[in-house]
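See below for the structure under consideration.
Only a single protein chain was left out; the remaining protein chains are all shown in position.
We just call them A and B in the order they show up, numbering each chain from 1.
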Amino acid sequence: MGNIIFYILSGITLCSALFVILSKNPVYSILSLVVTFCCITSHMLLLSADFLAVVNIIVYAGAIMVLFLFVIMMLNLNEAVTQGTKSFISKLAAFISGGLLLIALVFLLKGQQIGAVDVSKLDPNFGSAQELGKILFNQFILPFEITSVLFLSAMIGAVMLGKKNLKDN
Amino acid sequence: MIEFVWLIPALPLLGFLILSLFNKYIPKSASGYIASAMLLGSFVLVLTLLFPAISGELKTTRVELFNWLHAGNLNLSLSFQIDNLSVWFMSIITGVGFLIHMYSISYMHDDEGVTRYFSYLNLFIFSMLLLVMGSNFVVMFMGWEGVGLCSYLLIGFWFKNQNYNDAAKKAFIMNRIGDLGFLLGMLLIYNQFGTLEYKEVFDQALKIINPNEVSVVITVITLLLFVGAMGKSAQIPLYTWLPDAMAGPTPVSALIHAATMVTAGIYMIARSNVLYSMAPFTLDLIYVIGTGTAILAALIGLTQTDIKKVLAYSTVSQLGFMFMAIGLGGYSAGVFHVTTHAFFKALLFLGAGSVIHAMGGEQDIRKMGGLIKKLPITFITFIIATLAIAGIPPLAGFFSKDAILALAFEASPIKWGLGVFAALLTTFYMFRMLYLTFFGEFRGTQHQKEHLHESPFLMTVPLMILATLTVLSGFIDVPHVLGGHNWFSHYLTGANIALPEPSHISASTEYILMGTALTLVVLVIFITYFLYVSKKNLPAASESDMSFLDKLSYNKFYVDELYDFIVVKPLALLSDFNSNFIEKHFIDRIVNLSGKSIQWSGKTIRYIQSGDVNTYAIFMVIGIVVILFLNLVL
Partner (left out) sequence: MSQYLVLCLILFSLGAFGVLYRRNILVMFMSIELMLNSVNLLMVYFSALHNDQSGQVFVFFIMAVAAAEITIGLAILVMIFRHLGSINIDSLKNLKW
């Protein structure tokens, strides 16, 4: 039973990922990326990472993709769809590089004995907010604080970069 | 007293350091006195060693200053060997050196670089003392090289003249050729005996070498060391530098090229007499070269017109005599002749300097003459020296030359004949020079005639002292037949120099030999008087007036031109070839190629930066793939 769900979900994930890449319209790409995110969330739920799944949806699908859409809307990129000429050789190079990467990774990890996950063996609280919080605020308190500084700098950066030049006014 | 032996070379070294480092602060008039004072101090110290040596109480002592190098089997130390031989040479060096310093104070007093001159002189004395005082071949070699350097510095003292610089270079390079032989000999000694200390080398040589068979190694060693002596003591083929070295100031010629440096070769051979006695082939070669040099130089001296050049060739010829003596096995005779030659040759050179000073710088004897009345002291001392070099008893030259001729006769009458021939040539050209310089009418300009004056006190006193020594020094080695007991030969046995074998010729034969030689010499003196004073013959005014033989002699038998053709020109051609062909077409090209290839690679690699982000991304992914694959492979 769990297997079938897994395969269906994987199929949807892969299809939407392909659509992200191959679609001509950027808005369609964004929407399919949202679908991909939802599927990945479902995978996470399957692996008993509840909190993370929800956070995934909120942050990625809710915030980041909306950000993307805002940019498109603001700059009217919908109309300014210019594909530009792609030479054959660059397409071929892209195919080959991507393919090689996949092959290399697969070959590397071929012999590894990684078993299947038995979700029932896990702690019922596994992946809950309390447990996650316990580890986050005990072991990983320093990266946590530094991440806040990271966000601060990102915000300042974004504001600075997005400003129009005062001289233009 | 022997602990202060290090002061003897240290004082001149100190003089050199003071005069060279504080050159600007020392007034020009004081520099000579400082240098002479240092030397006087050394001389006094040497005297404290000389008196015990003469009375036979000096034991051969090795004074070690410090251990220099200790690497495996090689043990080098700066140490001195004080024995009869080295003390004798030290006395000559410091004594005659002091007289020449005194002379130079007056001779060089108005020269620009007089402080530099005295610093070089002191450095020379230091090096020469090291040479004779060393107890191993290394210290001797240090001194050997040092005197070569000082010779270069002093010959080229008036460096603004390019000819003098060339002469200095020639002297140094020919010396170096000899030094190479010396160095190779030293290396071979070390290879064979494992040590370079005199005592150890000679003791081992006596033990190891079978006296009945000829040892090739010893012959080669002695030959190589003799090559060094050839260069330093101006024998054939490395003698051409000495006449050119007259470019230096006259006191320099007196000190270096008459009394001390050129005798270093003889000292070295006398010191190594143990080795040389085991190599009869080398001794024969030394005899041949010595005799050849003596006769050749005398032949050249017959027609020279520069007063200093005559004396230079005379020096070369007398050195040939000394090597002749050594080649016949007479080490003490050689050293005896060194002593007497130091006195009368230095006297001759200083006298010549006095004449040149009086003539206002003129050195051509064709322009001199009639100087007896104007330069009385110079004339008297000069004639004493000339009589000595001709071999008139009871002056010093008679005894030393006679010892050599006696040795020659013992070997074969022909050798005696050659020796007498060379002695007669010597008499001829020396008296020719004397007559042309002092006798007859004055042949110079009116301006020079008014300028003629006797030299000042500081210049005449050394002349007088040297003249006294010339008269007296003959008596240190009077042979048996004349009633003496060969004091000097016995003195030298204290330094491990074997007595010459007792002579096999009877007393009456000796008297006949001495008488014949003396009569011939006196005959030559009268012939030259007749030629140059009575008949007023003058040397040709220019080369075109000379006969063929005269021209050959005047042009030094074209030996310099021969060397130029054989050695200098091929080297110059080789150097031209290397610099114009090999350097330009090969080496330069390789160097330029490396530069150009870097430039080329820069130009080509530049195109990787196409500005296209996509390409960069592809390269990144490919790079990661490569790393992953390397992980698989390795």
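Throughout what follows, a contact is a pair of C-beta atoms (placed from the backbone, for glycine too) under 8 Å apart; a residue touches a chain by one contact, two chains touch by 3 or more.
Just so you know, these numbers come straight off a predicted model, no measurement behind them.
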Subunit B residues touching the omitted chain (full complex): 606-607, 609-614, 617-618, 621
For subunit A, residues in touch with the removed chain: 6, 10, 13-14, 17-18, 20-21, 26, 29-30, 33, 36-37, 40, 43-44, 47-49, 51-52, 55-56, 59-60, 63-64, 67-68, 71-72, 74-75, 77, 80, 82-84, 86, 91, 93-95, 97-99, 101-102, 105-106, 109-110, 112, 114-117, 119, 121-123, 126-127, 131-132, 135-136, 139-140, 143, 147, 150-151, 153-155, 157-158, 161-162, 164
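Going forward, only the chains that are shown with their structure count from here on.
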For subunit A paired with subunit B, centre-to-centre distance based on mean C-alpha positions, whole Å: 96
Subunit A residues touching subunit B - in the complex, by the definition given at the top: 90, 93-94, 97-98, 100-101, 104-105, 107-108
Residue ranges of subunit B in contact with subunit A within the complex: 614-615, 618, 621-622, 624-625, 628-629, 631-632
